[in-house]
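Every protein chain except one is present and positioned as in the full complex.
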Amino acid sequence: MKAYRDIATITLDINGEERRVVVRPADTLLRVLREKVGLTGAKPGCENGDCGACTVLLDGLPVKSCLKLALEAVGKKIITIEGLKDTAIQKAFMEEGGFQCGYCTSGFLVNAYALLEKHPSSKSGADREWLESNLCRCTGYEGISRAIDKARDIIKEYK
Amino acid sequence: MIPFDLEYYLPESTEEAAAIFAELSEADKGPLYYGGGTEIVTMCRQQTIKPGALIDLKGIPETTALEVDGDKLIIGANVTLTELNEQDYFPLLAKVARVVADHTVRNSLTLGGNICGKLPYREAILPLLTADADVVLAGREGRRTEPLEDLFDKRLKLEKGEILVQLIVPKEELKRKSWARRREKHGPVDYPLYHMIGVQKKDQLAVAVSGLCAFPFRSAELEKKVNDSALSAQDRVDKAPDLLPGTIRNDEIGSDDYRQALWQRDLAELLKKMGGAE
Partner (left out) sequence: MEEPKHIGISFPRKDGEDKVRGILRYLGDKQSPQMLHAALKTSPHAHALISKIDTAEALKALGVRAILTGEDIPGNIGIYIGDKPPLARHKVRHYGEPVAAVVADSEEEAYAALPLIKVEYESLPVIHSPSEALAEDAPLLHEEMKTYTHIPAVIPEPGSNVANRTRIRKGDIESGFKACNTVVEESFSFPPGDHVAMEPRASTAEILDDGQVIIHSTTQAPFVVRNLLSISYNLPVGKITVITFPLGGGFGGKAGIQLEALVYLLSKAVGGRLVRLVNSRENDLVSSPGRTGLEARIRLGCSKEGRLEAAEINYYFDSGAYADYAVNISRAAAIACTGPYAVPNVWCDSLCVYTNHPFATAYRGFGHIELAFAMERAIDLLAEQAGFDLLEFRMINAIRKGDTSPTQSTMDSNTGDLKMCLENVSEMLEWEKGTREEMPDGKVRAKSVTCFWKAPAMPTNADGGVILTFNEDGTVNLHCGAIEIGQGLKTALAQVLAEKLGINPGQVHVVDEVNTRIAPHDWATAASRSLFMIGRALVEAADDAIRQLKQTAAIVLRCPTEDLKVSEGRVFLADEPDIGLPLADVALGYRYPEGNAVQGQVIGSGRYISRRLTEIDPETGKGRPALEWTMGAQGVEVELDPSDGSYRVLKAVCSMDVGKVINPFLARSQVVGGMSMGLGFAGWESFIFNKQGRVINDTLRNYNILRYGEEPEYEVKFVETPQRDGPYGARGLGEQGILGMPGALAGALSGALGRPLNRLPLTPQTIWETGKEGAK
């Protein structure tokens, strides 16, 4: 049985890099990413699991990192917004106005990226089911929705 | 962000888990079993609970099982709601699991966590109540399997330190004809005004409801009335509110009047759709 009774050193696999970090057992993954690793792309918007701005991927699945203990991520592959480079969805967000202030953007992009990995071709009920996990206050979602369609087109073209 | 310090344990068996729970309780650490964490981490941030230790049960292999074994479906307590949504064995459970919280949260939220949580809704219990599921529990004294019905009264009655390991559903209950309706104040991510399911069992209609009262329930009295063929469908619907096991919730999500009116309409529709009428 693994036991963490006090501050401990753990290794996290973040965006393909092994990172050794010192954590309190109570530290959330969001706080560790931001404060110990310096990856501030995932944002605290509520730290209550409601807004989705802190979304990261754990073994490919979007999770709200404000509700995860960093210790739970040991042995899993963590992908943050900083780990997405020149993806179709990022390009589409730029072109279709998927953001304004940008604060919710990392969370939306990470979630949408996972959505497109799982449902690359057809627009389905999955879009709403997945993306209603995130809140955006600026766009009215029009640009985000268009960006998802556009990203699918880009992915199709690429294939 | 959790402001206070706590310890974290990741046992690999129920025995280990129960033993460390007992040890930590003895040391006054106020341990909590930990599943997906979605509720516990939130409450810790708000400091409404302050456990001194969390015992993460996700390292126990049997709690993450999801498989058919002979004439039973075995569902580990740490199966996430997303996994439940994506399985084909038990379509009604898949459907109900799909509407709790939001998709990203469901990637973490576990069946056991939903059932044993502090919130009044605990919707994932509904299809298990109508399916006459058994629960497998483990504690210091060993393990036991009991009918869910016997153990669930407003909440799952666990002994201190006892672990919800699995839920076992008889195979014949898995693909029954069913109907479900969830209503919210505003949108699907909200807590429900209520969530009702109806399941056609042989010649009886089984009904379970969450959100209407302060706890989820399947009530024998209500079912008796709902299945009373001596009464017209309208009469059954009219009498149903008197047979609820508690008062109808009246809160910021919805008034009792509104809840009752919608619920009775939906009950009428349920009777119609499930052939229970007349």
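Assorted remarks:
To keep things simple, chains are lettered A and B as they appear, and every chain counts its residues starting from 1.
Following the convention adopted for this analysis, contacts are C-beta pairs under 8 Å (C-beta built on N, C-alpha and C of every residue); 3 or more make two chains touch, one makes a residue touch a chain.
The structure presented is a predicted model; accordingly, all values stated were derived computationally and were not measured.
Judged over the whole assembly, touch between the missing chain and the shown ones holds for A, B.
Within the full complex, the residue among A:P25, A:G41 or A:P62 touching the omitted chain is A:G41. Although one chain is not displayed, chain A still touches it through residues 24, 26, 34-35, 40-51, 53, 80-82, 84-85, 90, 93-95, 97-106, 109, 127-128, 131-132, 134-145. Listed for chain B, the residues touching the missing chain in the whole complex are 1-4, 47, 183, 185-187, 189-191, 252-255, 258, 261-262, 265.
By our rule, only the chains that are shown with their structure count from here on.
The centroid of the Cα atoms in chain A and the matching centroid in chain B are 28 Å apart. By the touch criterion given at the top, residues 1-6, 24-28, 30-31, 44, 47-49, 52, 55, 58, 61-64, 66-69, 71-72, 111, 129-130, 132-134 of chain A touch chain B in their complex. Taken in their complex, chain B has these residues touching chain A: 1-2, 4-12, 16, 20, 37-38, 41-42, 44-45, 54, 56, 58-59, 82, 98, 101-105, 107-108, 187-189.
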